[in-house]
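Partial view: only certain chains, each at its native spot in the assembly.
Labels A and B are assigned to the chains in the order they are written; within every chain, residues are numbered from 1.
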Amino acid sequence: MSIDSYADGTDNNDGMTSVPATDPIRTKIRQAVIDVREQTPLAQSFTNFVTINLVANAQLAAGGTAAMSYLPDDVIATAEIAGSNYINVGTLLPFFKDALPEIAYKLHKNGKTWVLDPVAAGIGETRTAILKSFRTYPPTIVRGNASEIIALDAMWGLANAEPDNPTTRPAGVEAVDEVDSAVDAAKRIARHLAKHSPTGKGAVAVSGAIDLVTDGDRVFRLPGGSAMMTKITGAGCSLGGVTATYLAVAEPLVAALAASLLYDRASEIAETRSIGPGSFQVALLDALWNVTADQVAESEINETV
Amino acid sequence: MSIDSYADGTDNNDGMTSVPATDPIRTKIRQAVIDVREQTPLAQSFTNFVTINLVANAQLAAGGTAAMSYLPDDVIATAEIAGSNYINVGTLLPFFKDALPEIAYKLHKNGKTWVLDPVAAGIGETRTAILKSFRTYPPTIVRGNASEIIALDAMWGLANAEPDNPTTRPAGVEAVDEVDSAVDAAKRIARHLAKHSPTGKGAVAVSGAIDLVTDGDRVFRLPGGSAMMTKITGAGCSLGGVTATYLAVAEPLVAALAASLLYDRASEIAETRSIGPGSFQVALLDALWNVTADQVAESEINETV
């Protein structure tokens, strides 16, 4: 991205417009980055064993604090002192099948916000049963890749629930990458989340070559980032964790945008400072720590007209 | 710290005195650092999933070897060939509730030493039940932060068990940081551990801006270290693991001091060689490997008069 390109608000002739420098959403994004660093909010995670360390370190590098739990009594007790929560269904153990629906129900009952990463949605009966159960007591934000978002939308049967909003391509926008294939699913999920959210608001982030973020109404596309993100494990998982960190201080749409933009800017810096995936991950954590709130807030952001 | 400041044995006018260069404890600390590097002792860990990798890598970087287990039959079989053990109650699974009391009992019965990290003591019913159960068959060393040490002391009801040693501030020492708030609890726990220890000795380490280490009698304060330790996950957990590594070659008080001092010196070096939490963790492991026994043993150490 370049500073020149973001601020003009012009229509890009592809059904999208640059979000202008004066859009209030940029002020809120900047403030979220600052607030996390000043308030060091606790976001609790129930996450997979592969990338749990990176999730915690990324939350710390973004300025928050981390706590990881699996037992329902642990999770619910910790949620009382946490600003938000994160659930990632990556590496399931047998007791997760009962524990996760119980946790989702209790978070809902206690008015707690949480981010879901539906890792590998569609693979395995247990995972499907768990993800389906979240329909009734859903998260506040869902972050996944395009195929996971599409799978979750199908599991929850949201296209049928919104007969006036069937799956269609947005007019004038070709599916230039896989993220676009998930735009309708993402919007439907976001509206479903908002309907059940403690604050009446929800958001969905679809990660890809160009990230997509929506609250069910506005749809933003975030270009940039680094292809090296696909060469380390946990880029997406830790982005989900950092999204929860921001959710502790900001509304869902702002949290999802701030986290995705922070990752895009940090990964671009990390790519220039590394020679392979080992040094890239180290540089990514350093960059999450060093990127400024202005760098994040002044990012190129495109919005569907 | 500076080399000049540690060796004079003068009273610092705050109820503390610098431990002189000639104090035998320094010789023992130096020897512990050397012995670990020469004997590469095995310390076994039952530890949380967030930082398990860093615990193992820190034990290896300090010169020891590592083995991680969860099943009681695994843990007890491995304890037969290990020099000491480490239990960290960070991320509990359902079977831990029965497994951990069983393991503590069998380690006690077999005369094995172990270090406890009571992570998040006070949060969750299951964790509380597990930690309470350790009162009867306690560890040899406890390492935690101030609030965890205070919580463990309360769970074990040690203030009531020692009516002549109620909770008071040590005379002449204001609570300049949170570690001081845990000094009485730490001393009571250390005496309780010693009473049940296979060797009649125990120790408690309280980590903070200034670390505190006590065997229930002598109380040491270790200034220095790096604030970046709070910006990576597992600084404390891995210090607990390295404390177990030292416990394989040294008495509890020496092991707790050597490990905390090693970490303080290594983290100071790592801070100067890093630009964020990613490079800090890499530099920390390198420094654990490269810090000399003299650097550790010549550290500034203050003792309550």
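One rule holds for everything that comes next: a contact is a pair of C-beta atoms (placed from the backbone, for glycine too) under 8 Å apart; a residue touches a chain by one contact, two chains touch by 3 or more.
Values in this document were obtained by computation on a predicted structure and should not be read as measured data.
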Full complex, copies of the single sequence (shown: 2): 3
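By definition in this document, only the chains that are shown with their structure count from here on.
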Subunit A and subunit B: spacing of chain centres that average the CA atoms, whole Å: 37
Complex contact set, residues of subunit B against subunit A: 48-51, 53-54, 90-94, 120, 123-127, 230-234, 274-279, 281-282
Subunit B contact footprint on subunit A (complex, rising order): 49, 52-53, 56-57, 60-61, 66-71, 73-74, 77-78, 81, 93, 95, 281-290
